[in-house]
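Removed: one protein chain of the complex. Kept in place: all other protein chains.
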Amino acid sequence: MFIDLLIMLVMAYGFGFLYYGLYRNISARVHGRFGPSLAQSFYDSIKLFTKDTSTDFGWMFFAGPIIMASGAILTVLFIPYFNHGERLVGLSPYGNLIVVLYFMVLGPLGNALGVGSHGNPFGAMGITRGLTRLLGLEMPFYIAVVGLMIANESADIGTIMANQAETYNIIAHPLLFIAAFISFLGFLGKSPFDVVGAPQEVYSGPAVEFGGKFLALALSQSAIFSFAKLLLMVDLFLGGADSLWDLILKTFVLFVASVFVGNVYGRFTTAQSVDFLLKVPTVIAIVGLLFV
Amino acid sequence: MDSKLIKIFHGPQHPGITGNMSVELDLLGETIKYARTHVGYLHRGFEKLVERRTVIQAFTIVCRICVPEPDPNEENFARAVEGLAGIEISERAKYIRVMVQEMSRLAAQMLWMGGQSGSIGMGTVGQWSLFDRDLMLDLFEELTGGRVYHMYTYPGGVRRDLPEGFLLRLSELLDYLEKKLPKYDSIFFDNATFKKRAIGTGVVPKEEALKNGYVGQTLRGCGIRRDLRKDNPYLVYDKLDFDIPVFDGGDVYSRALVRRGEMRESIKILRQVIAQMPAEGAIMQKLPKHRKFTLPKEDIYVATESARGEFGYYMAGDGTEHIRRMQVKGPSLIHGFTLLEKMLIDEELSNVAMIMNSLGICPPEIER
Amino acid sequence: MKNLQKTYEVTQKVERLFEVTVTQTDFWEAVLYISTQTEFNTLSQIACADWIEEEHFLLTYILTTDARDKNLMLKLTLGREYESMPSVMTLFPQAEVMERDLHEMYGIGFEGNETLYDFVLEQWHDLPPLRREFDTLAFVHEHFAFKGGREDNKDVKVEQKRRREEAKKQKALEAAKQEAKKQETEKQETEKPKEPNTHATDAEETQDKKPDTKEAEDGQ
Amino acid sequence: MQKGFVAYNNEQKSLEAETEGIKNSQTLIQKAMNWFSARSMFVVAYGTGCGAIEMPPVFTSRYDIERLGVVGVATPRQADIMIVSGYCSLKTLRRVIRTYEQMSEPKYVIALGSCTINGGMYWDSYNTIKKLEEYIGVDMYVAGCMPRPEALIEGFVKLQESIRNNTIQPGYVKYREDYAYYQANQEKLLGKETQPVYEEDYAGMNLS
Partner (left out) sequence: MFNFEITALGNMFFGLTVLVFVSLFFVPNKHRSVTLYSLLFASLACIFYASDLITLFIGWEIMGWSSYFLIAKTADKQTLQKYIVFNIGGAFTLLGAIILIYGACGSFVYSELDFSAVPSGQVTAITILLLLTLFVKSGIMPFHYWVVDSYSQSNDLFSAVLSAIISKTGVFAFILIFFQIITVQYLQTPILEVVAWLGVLTSIIATFKAINEDEAKRLLAYSSIAQVGYIVTILSIMGSLSLEAALYHTVIHTFVKLLLFINVAAIIYVSKQHRFSTLGGLLYKYPLNFILLVVGIISLAGMPPLGGFSSKFLIYTALLEEHKGLLLAAVLFSSASAFLYCYKLVYGIYLGQPTNPKTEAYPRIPLRFYVPQILGAVILITLGTIPGVIVPMFNGILGSVGFEPVLYRGVFVLGSDFASFNGGVVIGAFGLIFVLILLFFVRLKNRSVKPKDRLDISYCGEVPRADVNLHYGYGMGRELSRIGLIKMILSRSSHALWQRVSTLFGDLSGITQKLYTLSAQNMGLVIFAFFTILLYMGVK
């Protein structure tokens, strides 16, 4: 059982950084330049881990990133990787979709305590922006997930994947997929909604005091977290993955779509992004809910 | 103390600031209740240094006043010295000077586009526009020997003649830019997020715009047709026909459209300059004893239209070879203080970087 | 333009640049009149030149029209002993910052402008820097130190002068020696006075031995 | 002391021998660590002087320094490298010192242009410092009155090389070891409290 968990974790870490490296390369090619090597974000995290010193504002600041990382790792472990359910199922039999959705919020809230404790007003502003944006992001995503749960008569991800054997949910519930994809963009922090750590506006928000090892942990947890969200979207709407290659293909397709949207559009302000999220995708999700 | 406002700095070390200056903000939540601009981080005491230098020594230092766009400084300095000493420069030198001015305006607009789109998180536009600006800087390097600081416009004409086939390469670059500008429209000017963010933010009230002495895009952005090249023409601008793009709306979006129009106008002017440039004519009017060139005991005020507005020079000579006084007034002095501190009240914190970019505030002009 | 010429005598300096000189006493109602009655109603710049020989500041208010095509230079002279004058902030809001700049650079007081705090310099306890009596070179040598090991690259002119004198002295020495040898051969005296080697003329002196001569310093 | 070319040659040879000694005395892990920290560098977003106008072309598509793993970050805590681009006025020097002290070790400083070496074009200005190394530890000088983008990239490559070989003593170690010398210089110039301080000469509007 523990070997399964370990493999899942290592795969999430590896794929997360690979995709982040790919993101930097693809957006570099869109900009018209050769981006860094694929493993660049891996080098960044190793360098940050092995720095000599990093400023520490007290035990709560020390615990903040750790809670954030454990939140991200828990999210990954509770999502089954494959839909045939024998290997790499992780802890999903003990939890269900609602538990996973709440784990996605546990990490940022834990980090909020750490960021609040060092007293930098930019950190507090970044956290408030994160929580306000979360308000807008959660509505469409949760309504879409509620629709799926009601349609499949169960909240267990395994059964939802099993029910998609012949038609994927993306075809069965297209409206729910659209709403979920828009807020999925926000969860990944892509451009229209990346208001949380906007360097030009809030001096890089929550990560303002993260030095050396804290920044390293923040980067690696965000890699794991983004892979977990990709995986969740694949499991819910693209019928889960049959084999490792199928997993890579599906997550990559979703990932590339979010990258291109991120590269073209600028950034909304917090109020505009939540306003948009509460209007367009939420209405689509509610209409989709009625058709379930 | 039970103050509900928190004080933050949009400070010198900040990715969202245009140059090395800082704006001190009092915030209620993320709404700005009080703003105060701090400058002085780039003060080198130009005017003190110029008083110790002769004309040719001051010439090398003058172009280093404003970094994104050095050419209006050189043009002002040259015309001020020529005005004081009563030197008349040849027709060909005037055309070359107009060409240099318009090329530097194009480069400055493209740099602005990078800054403006960067302030709202659009990475791609900044990369493309700075690439095109670099092509223009290559032409400058070929003409003057320096990428950004050209030290080319010298009192009495220009320092060197055009290299072989320079005008041909310039027109090729203009064709390339003409093909590229529609691409910028689709990714930046008509971009949905830019429109949603830019329309209605940072509005300049039209009635007090002229009275408070605003210049450049700020005026043309709120529907007042003012351009020094047309109103107070210098060099050969009266012989060239170009129009001035004006949009009323007074907000960040109309100022962006004004700049978009100006890029097309600059290309049109450069085309006419290439066509009408006289083939021969002395490009350099030799100054008498130029190393010890003495200025008469007089003062003069000259101004040119830079990419951000009217750039004014007051210069006074005192009969010796040293310049008695040279005072620089850039457009950002008024935009950065009276306009910015009033406009940021009740504005959102996330729009500060965008507004400062759209006003084109460049701190070295303010504190020299 | 016409009612301006009626009240004040206007000289045309350059095409589209006019000039009016006023005394300090009737400066305020001149500005008031020009900015309200005539077409020059916007202030573009306040320039100030320090004429230390004639013991006064020459203040120039550069006003411009709404059409931005003509400029008027309103000149007035002000004493150099930190005098103050009325602030035009009420007429032109943008003057507040320009006056703050002049106050810091020249020490001119402006009544009616409370925000005359430091504009560009931070914790500056010296003379206002743009006044002519403030010597920037002395300030630099007092506060900053240049990179060592460059003492020998004195000012080129000074160095050439010194070398020429050396050569002349050398020639004079040679001539004196020939002279002495000639006299010596003529008189065939026995003992010969030995000249002391007074001055090491080897160009390549090492730095620390060389005394810090005064003339090398202010040659800059 | 031999004169001329021979002296120069011997001195160079002894230097190289010395670095050779240091290079192969490092353990394998330390070598790997240095290799990683050379591969990825975070530059703090602070354009102190006129050289900052040459940073955008370097960081964007024409000269693209991201190929070498160099990325701009917002705060000094996250950064490894600070670029002091050109002259540095007294007011900026206070902020530069504070930013430098807030960066986490190992931190490096790249000083652009001749203004940071010996005063450059503003040698007689009352408000700019003449030698940057008196106030903070500097690792790499890039010459040029505003060095070209290629020169800036060359500076980065040379810095990466020296980090990888870990031969010369980095600036932050010098800064940490004889901090009294730097502190004395700073105090001589900037007065007792060298931290930037802004007085409120006016009644700041406080809507409480």
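In this document, chain identifiers A, B, C and D correspond to the written order of the chains, with residue numbering beginning at 1 in each.
As a convention for this text, a contact is a pair of C-beta atoms (placed from the backbone, for glycine too) under 8 Å apart; a residue touches a chain by one contact, two chains touch by 3 or more.
In this text the structure is predicted, and so the values were computed from the model without any measurement.
The chain not shown here makes contact, within the complete complex, with A, B, D. For the chain left out of this panel, the touching residue among A:Ile7, A:Val105 or A:Ala162 is A:Val105.
Interface note: of D:Ser37, D:Ser61, D:Ser85 or D:Thr99, the residue touching the hidden chain in the full complex is D:Thr99.
In the complete assembly, the contact with the undisplayed chain comes from A:Ile127, out of A:Met8, A:Leu88 or A:Ile127.
The missing chain, though absent from the display, is touched by one residue of B:His10, B:Arg64 or B:Arg133; that residue is B:His10. Listed here are the subunit B residues that touch the chain not shown: 1-14, 22, 27-31, 348. Touch with the hidden chain on the side of subunit A covers residues 49-58, 60, 62, 66-67, 69-70, 73-74, 77, 91, 94-99, 102-103, 105-106, 109, 112-113, 116-121, 124-125, 127-129, 131-132, 134-136, 138-139, 142-143, 146-147, 149-150, 153-156, 203, 208-209, 212-213, 217, 270-271, 274-275, 278-279, 285-286, 289-290, 292.
Seen across the whole complex, the unshown chain contacts subunit D at 46, 75-77, 95, 98-99, 102, 104, 195-198.
In this text, only the chains that are shown with their structure count from here on.
If each chain is reduced to the centroid of its CA atoms, subunit A and subunit D end up 37 Å from each other. In terms of their C-alpha centroids, the spacing between subunit B and subunit C amounts to 28 Å.
Between the Cα centres of subunit C and subunit D there is a gap of 34 Å.
In subunit B, the positions touching at least two other chains are 14-15, 40, 43, 45, 48-49, 52, 127-128, 131. Shared interface positions of subunit D, i.e. residues touching 2 or more other chains, are given as 45, 60-62, 74, 91, 124-127, 198.
If each chain is drawn as a node and touching chains are joined, the picture fits none of the line, ring, star or complete shapes. Across the complex, subunit D is touched by residues 24, 28, 31-37, 40, 43-44, 46-47, 50-55, 199, 203-204, 207-212, 215 of subunit A. Within the complex, the subunit C residues that touch subunit B are 13-14, 16-17, 41-45, 47-51, 58, 60, 62, 66-71, 73, 92-94, 96-98, 105, 118-122, 129-130, 132, 134, 136-137.
By the touch rule above, subunit D contacts subunit C in their complex via residues 90-91, 94, 117-119, 123-127, 129-131, 134, 188-191, 196-199, 201-202.
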